[in-house]
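A protein chain is absent from this complex, but the other protein chains hold their places.
Right after this comes chain A.
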Amino acid sequence: MELELALAPPNAHRPVISHLADELSSSSSDSSSRGKRGFGEAFQDATLPLFDDGSSCGGNKKPLVGWPPVSSARSRARGGGCAAANYVKVKKEGDAIGRKVDLSLHASYDDLLATLGRMFPTTSNQDDNNETGSSTSHLVVTYEDGEGDWMLVGDVPWDDFARSVKRLKILG
């Protein structure tokens, strides 16, 4: 709960605060005494800002819970779709020039390996008719993690990997 100094509009169910100072100095929230509300009650509802510098009305309203009514499944999906691009360098051993790949466009290791297979074609994985789907599995891909260590790709869950990877290296 945010700490906000505020006046509350008059309301049939709650007494009007006459002195904000009294409110704050009575530390025990004795909610049964009329005229004074406990700390929790005072800041529960939508209140008018005491210091109106224009930023709290109109533009920067606090986000409403559950509005607009978009299901959490959609919000999650959208969050993923709007993620910022996550480009990492990819270098193949022996190549002078490297490439870059956007990890945010990939959701799994298979995905990434497919893209790498296309970016770095070798004679053995140009065969696109391989239907068991393991045509790219002979690419040995390593990555540099957050601690500067070089690790074999594939051990940790995809999301953890995508967050910690700094760059990729394909062993020739």
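Here is the rule we use: a residue touches a chain if its C-beta (ideal position, glycine included) is under 8 Å from a C-beta of that chain, and two chains touch if they have at least 3 such contacts; residues count from 1.
One rule holds in what follows: contacts and distances are computed from a predicted model.
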Undisplayed chain, where the name is taken from the UniProt record, one of "Galactosylgalactosylxylosylprotein 3-beta-glucuronosyltransferase", "Transport inhibitor response 1", "NUP43 protein" or "Myotubularin-related protein 6-like": "Transport inhibitor response 1"
Residue numbers in chain A that touch the chain omitted from display: 1, 12-14, 32, 40, 44, 59, 63-75, 77-78, 81, 105-111, 114-115, 118, 128, 131-134, 157-158
